[in-house]
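A single protein chain has been omitted from the complex, and every remaining protein chain is retained in its original position.
Right after this comes subunit A.
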Amino acid sequence: MTPAAGAATPTMPDPTTYTIRSRRHYGRWLATALIVLALAGIVRAFALGQIEWPIVAQFLTAPAILFGLVNTVIMAIAAMALGISLGVLFAVMVMSPNPVLHYSAKGYIWFFRGTPLILQLLLWFNLALVFPTLGIPGLFDFRTVDVITPFMATLLGLGINQGAYTAEVVRAGILSVDQGQTEAAQSIGMTRPTIMRRIVLPQAMRVIIPPVGNEFISMVKLTSLASVIQFSEILRNAQTIYFANGRVIELLIVAAIWYIAVVSLMSFGQHFLERRFSRGQANRGRGQ
């Protein structure tokens, strides 16, 4: 110990005996109070508003509503499956050195991203006006109105449109995987398809899943657009009921509750998928 330090120490009181008082966060208290007040106001307004809550409860499990719910979920899954398949296919095509494959995939993405979804649905639904029959000439023919049911029109409209967006997401995912991974896989004798399946796509998933999860959630809600082409999904069935009984808001609330329930369940599933595919990553998505 130097003499200088020895001289300074006796004049200093022991700092461990001090009491420490935290800062008062007046701003936070104020914000909290305002938000609690606003929430209470909203709850009160809805409780006193012209909503017959027993009717909401009654129709929440009505057969027509549950039937619509099942159709909504089936359609979202089927359209998303079609969208992801087309997305992977067109992503690989866009990345192909063959110019015909490249530009036809680009053209597909350009067309379907460039037109409103509701317009595409109407086009598919009215396909019979352009082509009265579908098939391969001389082999088989179907009347278009028999093939393009509301279900088929919705599936094609939603799925093909989704494929255009998913193609870009998949392409970004594939590009995010370092070229060195492919070279290492080649060096142990893997063929191109095996490299894609075993090495590149599993690592691309980490980048692909968050946006695709997001799009899946959008898809659940986009199925409601199919109500304009008579597909009996949940919103259309709710509308059919309120045209008959006049309980507009109650039935819209019923539909809203089901949409939120389905979407919440999916967000939960997305969380687990993301964890699964971030194996081996130092950063598993939460900073520390």
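The rule we apply is simple: a contact is a pair of C-beta atoms (placed from the backbone, for glycine too) under 8 Å apart; a residue touches a chain by one contact, two chains touch by 3 or more; residues count from 1.
The rule is simple: contacts and distances are computed from a predicted model.
Trainee: Which name from "NADH-quinone oxidoreductase subunit N", "Phenylacetate-CoA oxygenase subunit PaaI", "Polar amino acid transport system ATP-binding protein" or "Cytochrome c biogenesis heme-transporting ATPase CcmA" does UniProt give the chain that's left off?
Mentor: Listed in its UniProt record, the absent chain's protein name reads "Polar amino acid transport system ATP-binding protein".
Trainee: For the full complex, which residue in A:N126, A:Q181 or A:S267 touches the chain that was left out?
Mentor: The one listed residue touching the chain not shown is A:Q181.
Trainee: Touch as defined at the start, partner being the missing chain; which of A:I199, A:I217, A:I234 or A:V254 qualifies?
Mentor: In the full complex, the listed residue that touches the missing chain is A:I199.
Trainee: Using the touch rule from the top, list residues of subunit A that touch the missing partner.
Mentor: Residue positions of subunit A that touch the missing chain: 178, 180-181, 183-192, 194, 198-199, 202-203, 277, 279-282.
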